[in-house]
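A single protein chain has been removed from this complex, and every other one stays in its place.
Here is chain A:
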Amino acid sequence: MRIQKTAVLLSSTAAAALVLVTGCSASGDGSDSTGDASSTVTVEDPWVKAADEGMTSSFGLVENAGEADVTLVAVESAIAEDIELHQTSDDGSGAMSMEEKQGGFTITAGDSLDLAPGGDHIMFMDIDGPLQAGDTVDLTLVFSDDSRLDYEASIRDFAGADESYGDEESHGHEGHEDHDGQESEDDHADHDLGDGDDS
């Protein structure tokens, strides 16, 4: 599903304007706008990993259909105060490590940013949970020109994308390859956040 949410521009110099988009947005009215980063960006198949509490992450394909590069600098949501853009990279030892992406993600014109488990992603600290599969989360992408893109992400149960931060030394949380998702029947709602037990 391609989500093209109505983008609300909150630039200090421009009056709030609605950009005409289609898809799952609640309203399709508004005037066309060009030149703002959010007006050329869409998020395809956005989702958030279900979690009761602690940390979780969000994914989706962020596409820049415009003719200018855009830079995603922040994400805002009511589910957490502390939200970071994370990149995942090979730390040289073969294990993957993640860290906050300083300066945000620049998406060149016509390109896209694939936010995916084991790769770059949006990271939520200390969520106001529970986030249950089947519900949705409202998210806002904030770009370097202060334009914003509101969209709705679906919550899904997911065994991977463990955010093992309970132990600060257990970075490399995305690197394990043997996670088979075989949670026991009874702890299905416990997504092992923060316990680092299977890193």
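Criterion: contacts are C-beta pairs under 8 Å (C-beta built on N, C-alpha and C of every residue); 3 or more make two chains touch, one makes a residue touch a chain; residues count from 1.
The rule is simple: contacts and distances are computed from a predicted model.
Only one of "histidine kinase", "Dye decolorizing peroxidase", "ABC transporter permease" or "Transcriptional regulatory protein DegU" fits the UniProt record of the hidden chain, and that name is "Dye decolorizing peroxidase". Screening A:47, A:124 or A:151 against the full complex identifies A:47 as the residue touching the chain left out. Remark: the residues of chain A touching the chain excluded from display are 45, 47, 49-50, 59, 132-135, 154, 156-160, 181, 183, 185, 188-189.
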